[in-house]
Each structure stands twice: as C-alpha cells, then as structure tokens.
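Here the complex is missing one protein chain, while the rest keep their positions.
By written order: A, B and C. Residues from 1 in each chain.
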Amino acid sequence: MTQPRLTVWNEYRHEHENPKVAAIYPQGIHRAIADGLAAHGFSDVKTATLDEPEHGLTQDVLDNTDVLVWWGHKAHAAVSDEIVERVLARVLDGMGLIVLHSGHFSKVFKRLMGTGCDLKWREATDKERLWVVSPAHPIAQGVGEYIELPAEEMYGEHFDIPTPDELIFVSWFTGGEVFRSGCTFTRGSGKIFYFRPGHETYPTYFHDGIRRVIANAAQWAMPTASAPRSFGNRAPLEVLPQAEQPVEQQ
Amino acid sequence: MTQPRLTVWNEYRHEHENPKVAAIYPQGIHRAIADGLAAHGFSDVKTATLDEPEHGLTQDVLDNTDVLVWWGHKAHAAVSDEIVERVLARVLDGMGLIVLHSGHFSKVFKRLMGTGCDLKWREATDKERLWVVSPAHPIAQGVGEYIELPAEEMYGEHFDIPTPDELIFVSWFTGGEVFRSGCTFTRGSGKIFYFRPGHETYPTYFHDGIRRVIANAAQWAMPTASAPRSFGNRAPLEVLPQAEQPVEQQ
Amino acid sequence: MTQPRLTVWNEYRHEHENPKVAAIYPQGIHRAIADGLAAHGFSDVKTATLDEPEHGLTQDVLDNTDVLVWWGHKAHAAVSDEIVERVLARVLDGMGLIVLHSGHFSKVFKRLMGTGCDLKWREATDKERLWVVSPAHPIAQGVGEYIELPAEEMYGEHFDIPTPDELIFVSWFTGGEVFRSGCTFTRGSGKIFYFRPGHETYPTYFHDGIRRVIANAAQWAMPTASAPRSFGNRAPLEVLPQAEQPVEQQ
Partner (left out) sequence: MTQPRLTVWNEYRHEHENPKVAAIYPQGIHRAIADGLAAHGFSDVKTATLDEPEHGLTQDVLDNTDVLVWWGHKAHAAVSDEIVERVLARVLDGMGLIVLHSGHFSKVFKRLMGTGCDLKWREATDKERLWVVSPAHPIAQGVGEYIELPAEEMYGEHFDIPTPDELIFVSWFTGGEVFRSGCTFTRGSGKIFYFRPGHETYPTYFHDGIRRVIANAAQWAMPTASAPRSFGNRAPLEVLPQAEQPVEQQ
C-alpha cells in the first residue's frame, strides 16, 4: 500500500510554558505523534510548528504533504490568515487533514466546517472510553470495542459541527457526558478526520490505541487519484435544439 | 401550522442593467419570489435588496426573519463582510436559509459550506427536468415526479459542496449533464436548502412547480424550538473519583 | 398542524405475567404511551395488542393509521409473518413507524433495517442520560440538553443497524457504555424513528421528557403528500435517436 507523506503540525507553546506539559512531552506533542506514526511503519513523517518561519508550512512543505496532522490550542489566533488560506487550498485540492482535540477551534477547522465548532469541557478526573460505533471502518481496524483512557479532559455535546459523513467513535466520560469523538468529513477532494483525545496534560499520544487510530486515519486520508474536478463554462455534450430566438449572453 | 416570517433578498442589479431581465421581472426577482410565497398562503413576506442601507438586512430585520431567501449573482463581492457575518450568526442561531441558483457563489453560502462551491454552467437552449429522488421529503410534497423547465441555464457536476444531509432533486439537462439541484444542510441550529433553478433571463420564479418547492422549503426551514445548545466549562453531573494528585488547571 | 392518526401497538404479555410490570403499567404499556400522546394534544390515538385477532392490526386499522408505535419484547416470534408483511407494506407506502426499546428485535424492524439489530444489554442499576446531538431536529424540540432517567436497562454499542439518516440522541449509562438512542430512517415513503428507552420494569413511559419525544416523533413521522413513486416500463420523455438496427426486447 502506498504510504502517505505526513506532516505533523503543533502549536508547540504549552511545552515551553508549562513544566507539567514539558515533563510529559519533552520533545513536543508533535514528536510524540510523529513517533507513533513511525512506529506504525510510516517512513516519511515530518513535523512543523507555529514559531517556525511561515509556521513551518511553506508552499513547498504543503505541496509535498499528503496528510497533515493538526494540534493547536492556546494560539489559534496566532496562525496567520495567509497560511490558513494555503492549508485550506491544499485540503480542497486533496490533502488529507487530521484535526486533533483542541484543534476543533483552529481557524482551519472552523473554516472547513462553517459552524462555531464549540463544545463543553472540563479538566478534572474523568476517565474517557471511546466506543467504536462503525466497526467496519478502516479507521477502526485493529482497535478493540473501545479505547479506555484513564484520565483525559472531558468534551461534551453539543458539539457544533455539521453532521459528519461518518461517525466512528463516541466517547463516554465519568462525569456523565458523551461526545462524537471520531468524525469524518470530505471537503473538496480532501478527507478530514476529527479525533477528540489529546489534552496536553495527559500522555495520550503515547497510548497504543490512540496511536493506532491516528495511523489508520493517516492511511485513510491519503489522497486518491481523484476523478477530475473541473468547473466553468461548458459546451454541450449533446446537440441542443435551435433557440426560437437568440439567447443573449450576459 | 405556524407560519415563518420570510424575507426575500435580491441583489437587484440585473433588472436595472439588462432590459431583457427587466422585461421578465419588472418589479425584480425578489418580488416574483415573494408573490409566489404569498400565493402559497404566507402572510408575512418582506423583501430586501443589495442597494438599500445595510443591504436591507439590519439586525432588526434579521431578528424578525425566520427564513431568509437569497438570490445573488453578479455582485457577490459587493455584499459587505459585516452583513455576511450578521447573516451567518443568525443562521447558526436557527434562522432558515434558502439559497437560490447563482447564490451558490455568495459569500454566505461559501462560508457555510467551507468549500469552493464551483460548478459547470452554460447559457444556451437547454431544457431542465428536476427529478424528485426523495419523494417523502416535505420539500417535495405536492410536486409530481419531476418539474420540467422548457429553458434554463445549465449547471453541471461536479458541484463542489459537502455531501448534503439530504438530496431531494437531481436535474437532467438536454446537453448531457446532471446536477444535484435540491440539497439540504444543517449548520448550527439553521436549516439550509440550496435550490438550483432561476437564471435571471428565464421566467422561472413564475413557474408553479418552482414556487411550490420554494414554499415547501420555507415551511421546512422554519426554526424549531431547538433544544438548548450550550457550551463552555461544565461541572460534572456525576461524582468524580478523587485525583491521586491534584490536577493543575491551565 | 394536521394531526396524525395514531395506533400504539403492544405485545402486552409482561403485564399479564409479571406482577412487577403489572404494578407499573396496570393498563398496559400501550395505555401509558397512548395517554402520553393524548396529553400532548393528539386526539386520535388507538391501541392494538398481540393477542387480539390479527394482532389488532387489520388492513382497515393500518389503512387508517398515519403513524404506528411499536413495543414488543418477549414474543417477537409470535407475530405472524402475514401481519409483518402488511405492516411493512404500509410503512413503505408512507405510514410512519416509531419503534421503541426492545422493538429493535421485532420482525418488522429487522426487515426494514436488513441487519441483525443486536446490541449489548444489562438489567441492573444504571442511570441513563440521553444527550441531544441534533438540537435543531423537530424530534428534539422542547427537550432540554438531555433527558435523565434514574433507572433503566442498559443498551450498549455496537448497535447493529445501518447508518441512521439522522442521529438525534446518544445515551450515557452509569456502567460505562454509550448507545445511539434516537435514530431516524426512511424506507420507501415511510419515516421511521427508533427510540431506545422503555424497559418494562421501569415507569419510563410516564416520564415527561420521554413522552415529549414520542409526541414530537409522532408528528414528525406523519406522512407527507408524497411526490408520486411510480415504477416500471416507461416511454422516453425526449425523442430518441434511431437505432442502427432494431433492439430486440427480452
């Protein structure tokens, strides 16, 4: 199976500002995610972060990325609109996109969804259990009936997104809430997967099940040799009847 | 059945600039649409146009609109971003939206879809036949198996939209193309219906079948007494276990 | 708003065999459901039960039913195939169908779904909380963010159904499971709503929120003046080219 070329993007701010996060992710969240992808056999996994020039997402980087993974939280507003447009254009053109956790509020995801993307949340002592509701979907393959995370931030419904094309996971939280945790969308030629877990104060991206889901999604979101999407003025394919009177073009 | 308060918005430029269009729609496209809605029994149908102050879409007008009908074509760029944001906010808050024909390229529709919304087109001598593919949908009620328009602009696939929640009509064109002509979407609490027909050089909005579909959609898009959509930090609904060590809030 | 003519069907066996159930539903589960519908203003609510002639579902009864509510559990096999076919035909022809709780294993529901319709279950001391995930849907109107049932049987994923057209409720259970509790489907011209709660040993059908949802669904499932669904051999609507050689009909 042809492998996608992967780029893992991380805001990379919490790790510098919060010793607790730095202790969990000493090389950054992006490094933990990239290592998980490498462990699943992907050989071309790059990383990029907010404070690099052009946020590490130059046109060249994006042109050579098949699937982009996005983690951001506290600095969504610091992502420049120019880079947002660049990423959007590539997604519509076929680049896959995996949006993780607090990336639900990123400019890129909100623009692709067209909704507010808000939700409920709580940082406390909840356990999370992600139940598979679409067991035959490639993103769920090799996962058990559910993934259990001993501690995570709670996200609760209502999650203000369009109806997903496919709903793969639904989360249960100790405190009494549920959440649509794994959702697919298609926008243009691009396949998008939103995956809930991964608050910065928990070692979620070292968890085997979470790593497997992200790896499955990376393969699933790989662009296909898409049928052409062409637009604009077109001559008829069949002979048209004569107009009774000439049609004036506007 | 409670009636929605309706506002029909029209760019209203072609009618002033092109005698052919003025001959078909002497009082404007908005007037023909509004008359069609009145003929179907709606008693509160207002109109608004681009060149009025605030495009006729003041906060007060929108706050008193249950369903907004949108026709625009050549002046999408002239719609101010402030008004676009105002309309978007109302849609997400529950106002219904019916986007007609070339409104596929309006700022409002593109923002709600998150895609390019492009398509193929031709102004020639095509006939259009809109086939009902979801006959039990309220928007199709009272419509026959298809609506036939003797002459219309052709719109052809690929139509660059997200997968619709529901597909109600598919169009056939003489020249050999098909198009997903009647599509529903939900964004936030707002119900959206895109309906293809209505090029300004054809008397489409006087057609009985087209008027009936727009009337059905106006009733369908009426806001419901939506379940609350609330967001933000939340205390648990169930007693949480003690943390082994305090969780530091970020 | 035109009201549907409603028939509430109940197996009505537990109430005769189990004193605990008889204590909760002395007049039968069907009576409690019908009373809830009447309390919401429906004036034409009939009931029918398994042990009546033709299970109370004569052709005449079905022909005069707009929406059928179905509760069954221990006697699915006792429903005759002839009556099943009769109900299926009416659903495909437009009659709405609300399938409650253990009705997931009824012959009618399994035939309409085409899948096994199995699930996980537990009778214990779980609390159920049904979260609204589609707050703008008519079935959720007037319901809060969730409905809480202090005690109910647990149903857990995976629920072996086709992807619902719309997902309205997702349940949380104390014991750690989630379930897609409110799902819509369209089959033929018939609208179907599956709604999870209502084990016979709990007074669920007296609960205000549950009654409201069933009432909302009864209105939603009302048949529309469906566009015609006609089938079979058809002459062309457009002039066809001459065949180079005659086409032999088979």
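Here, a residue touches a chain if its C-beta (ideal position, glycine included) is under 8 Å from a C-beta of that chain, and two chains touch if they have at least 3 such contacts.
None of these values were measured; they are calculated from a predicted model.
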(request) Among C:Glu11, C:Glu128 or C:Glu177, choose the residue that contacts the chain missing from this document, as touch is defined above. (result) C:Glu177
(request) Spell out the interface residues on chain B facing the chain that's missing from view. (result) 129, 131-135, 145, 156-159, 163, 166-167, 170-173, 176-178, 180
(message) On chain C, where is the contact patch with the chain that was removed from view?
(response) 14, 18, 20, 92, 111-116, 118-126, 154, 156, 158, 160, 162-163, 165, 174-177, 185-188, 200-201, 227, 229-238, 240-243, 247-250
(request) May I ask you to list the residues on chain A that touch the chain which is not drawn? (result) 1, 94, 129, 132, 134-138, 140-145, 165-166, 174, 186, 188-191, 223-230, 237-238
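Keep in mind that, in the parts below, only the chains that are shown with their structure count from here on.
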(request) Measure off the straight-line distance from the CA centroid of chain A to the CA centroid of chain C, and report it in whole Å. (result) 36
(message) Just the number, please: Cα centre separation of chain A and chain B in whole Å.
(response) 29
(message) Just the number, please: Cα centre separation of chain B and chain C in whole Å.
(response) 32
(request) For chain A, write out the residues touching at least two other chains, lowest number first. (result) 156, 158, 163, 176-177
